[in-house]
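Everything on this sheet refers to the single structure shown next.
Every protein chain of the complex appears in place save one, which is left out.
Then we have subunit A:
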Amino acid sequence: MVKISVLQHAPSTHLPARPGDPTPTSRNLDPLMHPFARARERTRALNAVKMERIFAKPFIAALEGHVDAVETMARKPGTLNVVASGSWDGGMIVHDISLRRHILRVDEAHKGKISGVCFADEDRLLTCGVDRNVKLWDTREVDENGAGPSDVRKPLNVFPGKSAFNSIDHHRTDPIFATASNIVQIWDETKSAPISNLSFPTSIETISAIKFNLSESSVLASIGSDRTFTLYDIRTGKAERRIVMQMRSNALSWSPTFPTTILLASEDHNLYTFDIRSLKTPSQIYKAHVAAVMSCDWSPTGHQFVSGGWDRTVRIWQEGRGTAPEVYHTKRMQRVTSTLFTSDAKYVLSGSDDGNIRIWKARAHEKLGILDSRERAAIEYRESLKQKWKTDAQVNKISRSDFLSLFASVYIVADRQLSSLSRTRHIPKPVHKAGQLKRTMLEAQRVKEERRRKHTRAGESKPTAEKRKVVIAEQS
C-alpha cells in the first residue's frame, strides 16, 4: 500500500468564510513586532500630502450666458443641479450645472440689475430688481403657455413695490417671502401688496440683504447700509434687535446646521460669525481676504463656507478656523460678486464681474467619480494620516505649499526639492501685493497703537480685544 501524505491547507484559515467577508489576516498585531510603524506611517503621510497637492485642481467648468456681472445666485432646494442666477443687465438664467446648459433664460427679466433671486417652491422662481418689481417665474423648460426655454417668457406674477429692491428671500415652508428695500417687507405669494412691513424705528437706511433662518424659519435677518445687522421675527412682526458695526456688511448667510449662527461678509475684508443669542461680539473672525468680501454662503454641512471677494478670489473656510482658507482664483475671474455651495456640499459656484459662473470642487484634491471601497478606504487612510501628521514640520510645509506649478508627472519629490518650493499657495501677484500692503498697514497700526499705549495717558487702558471692536452698539 502506498501511503500518501499531503500538505493540507484548511481553507477556513486563509479564505473568507462567506463572499462578503474580509480575508482573514495572519498578522501579528503586537506593536512591539513593528518597530518601524511610525517611520512608515510618516512616509505615507508625506506621500499623501504630496499627492494632495499634486492633484489639487479645483476648477471644473465655467457657465456662460450672462453679459454682465452675476449679482446673485440661488440654488433650488431639494435639487443638486439647478441654480438660478441674476445679472446686472437684468438677465436671469436657470442653469443645469451637471449638464452645463440653461434650463431657462430670460434676458430682460428686469429693467436694470436683478438684485435678488430665490426659488419659491418646486418650479417657481422669484426675482427682484431695481425696477421696483418682484416677479414670479415658472422655471420649467416648457411652461403652461408652451413657451420654451429660449422663448420670451412672461412672469407668472408681478409684485410692484415702492422702491428699488435689494434682496429677496423665501420662507422655507410657507408661501411668503421677504424683500429688502428701504424697509423689510413680508409678502404673501397670493397677494399683490406686502402683508407687513418690518423696520427698526428711526432707521433710515437701505437694507442691502435679507435672509430667512433655515431651521427657525420665522426668524429673519438683514443687513443695511448703516453698518447694521438687524434681527426680525415674523411671528412677533418686529425688528427685535440691531447691532451697528465698524463697517457695513455685504452679504449674510444663516448656518444650516447651527441655527443660531449667522455669517456676515464685511466690507472690512473680514467675515464674522455671530451667535444671535449674544450679539455683542462675533463668535469668530475670519481674516484672509485682502479686499471687501462681497458674498458668502454656508456649506450645507455647516462646517465650512465659501466667500467671494472684491480681491478676485474665492476662499473656502473651515468653520471655527479664522485663518488660512483654501484660495481659488483664475486668471480671468474678476471681482466675485456671488458665491454658492451646492446642496451636496461637494461643489462651489462663484459668479463674478466677468459674467461667468464658475464651478469649483469644494475640496480641491478630491477625486470625482465613483470610488470602490478599497479606494475609498485608501483615501480615508490618507486623510487621517494627513490629519495625524499635520504637526510634522515637513508634512505641514508641503500641505501649505502649492504643487500646481509642478508637473503632474513628479511623483516622488525629494526633500531637498521641497525646500525650493514656495511655502504658501500661489496667488495672483496683485492679491499678493495687496496682502503685503495690508499686513504692513496693520503692523504700522499696531505699532502706533502700542506706542500710544506706552506713552500717553489715553493709552493707559488695556487694549481691547479684536472681537470687541467689531460691534459698536447693540440696540434694542
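Structure notes:
The rule is simple: a contact is a pair of C-beta atoms (placed from the backbone, for glycine too) under 8 Å apart; a residue touches a chain by one contact, two chains touch by 3 or more; residues count from 1.
What we mean here is this: contacts and distances are computed from a predicted model.
Per its UniProt record, the hidden chain corresponds to "U3 small nucleolar RNA-associated protein 14" from the list "U3 small nucleolar RNA-associated protein 14", "Dolichyl-phosphate-mannose--protein mannosyltransferase", "ATP synthase subunit b" or "Autophagy protein 5". In the complete complex, the residue from A:V117, A:V219 or A:V431 that touches the missing chain is A:V219. In the complete assembly, the contact with the undisplayed chain comes from A:K346, out of A:K346, A:R400 or A:K467. For the options A:A84, A:I276 or A:A364, the residue in contact with the chain missing from this view is A:I276.
Contact with the omitted chain, checked across A:D107, A:D188 or A:D392, is made by A:D392. Although one chain is hidden here, its contacts on subunit A can still be listed: residues 22, 25, 27, 29, 31, 34, 37-38, 40-42, 44, 77-80, 172, 201, 214-216, 219, 231, 233, 236, 238-241, 256-260, 276-277, 300-303, 343-346, 377, 380-381, 383-385, 388, 391-394, 476.
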